[in-house]
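On to chain A.
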Amino acid sequence: MASPRIALERVRKVYGRHVALDDVSVDVRPGEFLTLLGPSGSGKTTLLMAIAGFVRPEAGLIRIGEADVTRLPVNKRDIGIVFQNYALFPHMSVLGNVEYPLLLRRLPRAEARERARAALARTQLEGYEARDIAALSGGQRQRVALARAVVFEPRVLLMDEPLSALDKNLREQMQFEIRKLQQDLAITTIYVTHDQREALTMSDRIAVMNGGRIEQLDAPQPVYQRPRTRFVANFMGESNIMPAALVEPLGSAPPLDGTLVIRAENFALERDAAGGDGIAIKGRVAAYAFRGETWHLRLKVEGERELLLSIPSGKSLDQAGITIGQQLTAYAAARHIHRLDGGPEP
Partner candidate 1 sequence: MPKLSQISTLILALSAAVPAWAQSVTITTAGGDYGTGMKEAMWAPAGKALGLDVRGETQSDGMAALRMQVSSGNVTTDIIHLGSGEGAQAADLGLLEPLDDTVVDQKALPSGAVSKFCYPFSSYGTVIAWNTKTYGQNGPKDWAEFWDVKKFPGRRALRNNAQDLLEAALLSQGVPPEKVYTTLSEPGGIKRAIDRLAELKPHVAVWWTSGAQSAQILKDGEADLVETWNGRAQSVKDDGGAAAYTFHSSIIGTDCLAVPKGAPHKADAMKLIAAMTSPEREAKLTDYIAYGPMNQAAYAGGKVPADKMALLATAPDNAVGVVYADAAWWAKHADEAQAAFDAMMNQ
Partner candidate 2 sequence: MTAMTATVNAAGLRRDAATERRFFLSLALPSLVIVGIGAILPLFWILQQSLATARGDITLVNYTALLTNGLTWRSLLVTLELSGGTLLCCLVLGIPLAFLLASTSPRTASRLMVLVLLPLWTSILVRTYGWLVILRRDGLINDLLVGSGLVSEPVPLVYNFTGTLIGMVHYMLPIFVLPTYAAMRDIDGNVIRAAASMGASLWHCFRTVILPLAFGGIASGSVIVFVYTLGFFITPAILGGGRISPIAIRIDRTLSTLQDWGGAAAFGVFLLLIVAVLGVTALGAARLIRSKPAAD
């Protein structure tokens, strides 16, 4: 049975005066990996919990497949969930945890054991069956939680910041493992995180949330390169948002208007990088820092505005070549210049 779509229609949740979900509508495609990305308080976890059934919305429809589950209790929704702190049963062994949903479904004990072992094998946990939860590392617990969430073949999978407690290396490894598992199972998945890189790495599509709304719903690349709103631009990393009047069109470039977004890494210090229709901005170095693969520059430009530049190290720049107050011109190619939809001048 193929994993179904999840469709939300004008889901609303209010806590007192705080609107946690402001008429959110979203359609998650069958088998899709959708990430809800946003800062804390943006409503992403509330939305996930509403889908899971732990949060009762004030209004709206939640569908899994064709069925309306809005008023269905949690334990009837057939959803696998991985929680932020793993939420494993501390009084059961690894195997006990993974068998739990199977025994709950009255599977014969032998079959339950067989399937639980298979799920543990899938998450590289063979040989850990008899261990106590307390004896596991964070990564191993994460794998148990994952095995437990999928072992009963739920219709969809929800994950609430499952990797936030892991260190950076392990996190990156787990991102790939989770993604692979999800693709192998072809299970519709909604994943909550506040980590942009994680969202970009894992998702088919990203829904950037802010103030209880989805600001932008797109594949990773468009979200990264063509943020639709100022919030998304800011949230997706080191971007420069500036009025078009500040930049100087080069060559055949047509005059620009409105508000422009240029990512820090899309600037270069060579004229060539801008191509025939790029732009240039002049400024003085206000601060600089070495970040390994890049140099990080703050350029003071017209009107006390600061420009963020991320220049590959060793290529066009070395430390001796930078001094505070030094005059520089930054260039950007036309394809890296993105125009924001409307919005007032910053």
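Here is the rule we use: contacts are C-beta pairs under 8 Å (C-beta built on N, C-alpha and C of every residue); 3 or more make two chains touch, one makes a residue touch a chain; residues count from 1.
Per the selection procedure, all candidates are chains of the complex that A comes from, given by their letters.
Owing to the predicted nature of the structure, the values given are computational and were not obtained by experimental measurement.
Colleague: My understanding is that every option belongs to the complex but just one is in contact with chain A. Which one, out of 1 or 2?
Modeller: Of all the numbered candidates, the touching one is 2.
Colleague: Which positions of chain A touch candidate 2 when the two form their complex?
Modeller: 52-54, 74-81, 83-85, 87-93, 95-96, 99-101, 104-105, 132, 148, 152
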